[in-house]
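For this depiction, one protein chain was excluded, whereas all remaining protein chains were kept in their positions.
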Amino acid sequence: MTDLATYNFAYLDEQTKRMIRRAILKAIAIPGYQVPFASREMPMPYGWGTGGVQVTASIIGPEDVLKVIDQGADDTTNAVSIRAFFQKVANVAVTTHTKDATIIQTRHRIPEQKLAEGQILVYQVPIPEPLRFLEPRETETRKMHALEEYGLMHVKLYEDIAHNGRISKTYAYPVKVAGRYVMDPSPTPKFDNPKMHLSEALQLFGAGREKRIYAVPPYTEVVSLDFEDYPFEIQKFEQPCALCGAEGVYLDEVVLDDKGGRMFVCSDTDHCEERREHGHAGAMLAPSKEAAE
Amino acid sequence: MTDTPLLKVSGVSKFYGSRIGCKGVSFDLWPGEVLAIVGESGSGKTTLLNCLSTRLIPTTGSVEYRMRDGNFRDLYHMGEAERRFLMRTDWGFVHQNPVDGLRMTVSAGANVGERLMAIGDRHYGKIRETASDWLARVEISTDRIDDQPRAFSGGMRQRLQIARNLVTHPRLVFMDEPTGGLDVSVQARLLDLVRGLVNDLGLSAIVVTHDLAVARLLSHRMMVMKDGHVIEHGLTDRVLDDPREPYTQLLVSSILQV
Partner (left out) sequence: MATPLVVSEVFKSFTMHLRDGIKLPVVNDVSFSVASGECVVLGGPSGIGKSSILKMLYGNYAVDSGQILVDHKDRLIDIARADPRTVLDVRRHTMGYVSQFLRTVPRVAAVDVVAEPLVARGVEATEARKKAAELLAKLNLPQELWSLPPATFSGGEQQRVNIARGFITSHRILLLDEPTASLDAVNRQVVVEMIAGKKREGVALLGIFHDEEVREAVADRILDVTQFSPRKAVAA
């Protein structure tokens, strides 16, 4: 508790939080629009989620329950250290269970468990501008958003099809929010795009280095860009999770040895553990389980 | 012979401080008409072109354009959104250097298709088919459709830029020294092509050039500019065959053969 006295609750000072909350409110009012904000220096390097951390710090209260994931996992360095950070500076309860959390800060995934009303998903965003790699001038991209000139976005998708025979973009797949702004959903796999559509949870996006906040309010239309004859499709996996046997979830490939051995497991560790607790078992677990019995 | 001009230019002047860019330019441009603006570097022809195409806002004067609905609109009092929409649908702008008018790192097909996608075309197959038609029309082999213009010669790039501009069937095309950086033989081919397209599509065009041969081949009418002023204006063959002003006579006599 002595540590806490050194910092204001949740690290940021109240003025900063108010500034960020104003940006968040504006972002919610204009779904998909990137609101500039005075991003602060955080006690971690850029690229470690400074944007997401500032958003979380501004909305978190003592009663909140926080979950932090990095590529779906609760136990990787980035997730562990951010979770520890908020335990230390806000003394809030933390969890790994999606359904128990009120705030979920994420890097590059949306949990498999459907989010519910009242939950807030905070994304860490490296580059918020979906047009950035097509048009390097910030003045010009702002104008393009303002005038809804999004032809260039489809130029990118056209190029994909022309060169690969299909839209090969698999992550940070651009979406149109509430029929108006084109938005970068952060580097989540496109597998997660449909989860954003009409989500019951509030989705907030923070980009610390780029000093932008944007949002998708609950029950908002989020449509992935595509062509009529090349409709948007999500990734499909040939086999179920090797540990919990789940199908229709996003899987990570894990290399087992140097002889080409590999397995595919749930990227969402909480989802996987919960399934196993309920007795589901995948190909890799089943034999050992039998052996144990 | 329609009785309404497409563009009505009156008293357009652009000053850079006390320096004159162009001064007191007025004329009407009619549908299907090609106007050449000639003069040497610094004569104000490019300033005028930029003012007419709203890339530059003049100090005084107005330019009215007849929209597709038949109503005239003052270009300088239009909202930016509407002006930009006009520029990528009903207008074309062919830059002297194709690099300024093309996306060098996306394929030829996407360069041509961009305007279509910008106005809401969402069928890949149809966009590609249209792009490939246009490549053929500008004499670029359709098997180059997936190549980037970086791999194209200067003449091909310029032809690609033209296709990219014409794909939405604009009614007015601005061209700034369209044959500027090209070899003579390549120039001839490009001029032929432009001439044919302008005739076939009934385009109106305003072409800035210092090359009187270009003006002769492409335009119906020409304006000669010097020090920001239009000093002679008339039927292209009249101005070239019977130049009246000292400066025009100098220009005409300075070329080997038109």
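We just call them A and B in the order they show up, numbering each chain from 1.
We take it that contacts are C-beta pairs under 8 Å (C-beta built on N, C-alpha and C of every residue); 3 or more make two chains touch, one makes a residue touch a chain.
Note that the structure is a prediction, hence the values are computed from the model and not measured.
S.K.: Missing chain touches which shown chains?
M.R.: Counted over the whole complex, the chain not pictured touches B.
S.K.: Which of B:55, B:150, B:169 or B:238 touches the chain that is not shown?
M.R.: The one listed residue touching the chain not shown is B:238.
S.K.: For chain B, which residues reach the chain that was dropped from this view?
M.R.: Interface residues of chain B facing the absent chain: 1, 30, 33, 188-189, 192, 195, 220-221, 234-235, 237-238, 241-242, 244-246, 249-250, 253.
One rule holds in what follows: only the chains that are shown with their structure count from here on.
S.K.: How many angstrom lie between the CA centroids of chain A and chain B, rounded to a whole number?
M.R.: That gives a centre separation of 47 Å.
S.K.: Show me the residue ranges of chain B that touch chain A in the complex, using the header's touch definition.
M.R.: 80-81, 84, 88, 103, 106-107, 109-110, 113-115, 117-119, 122-125, 127-128, 145-146
S.K.: Which residues of chain A touch chain B in their complex?
M.R.: Chain A residues touching chain B: 143, 146-152, 154-156, 158-159, 161-163, 226-230.
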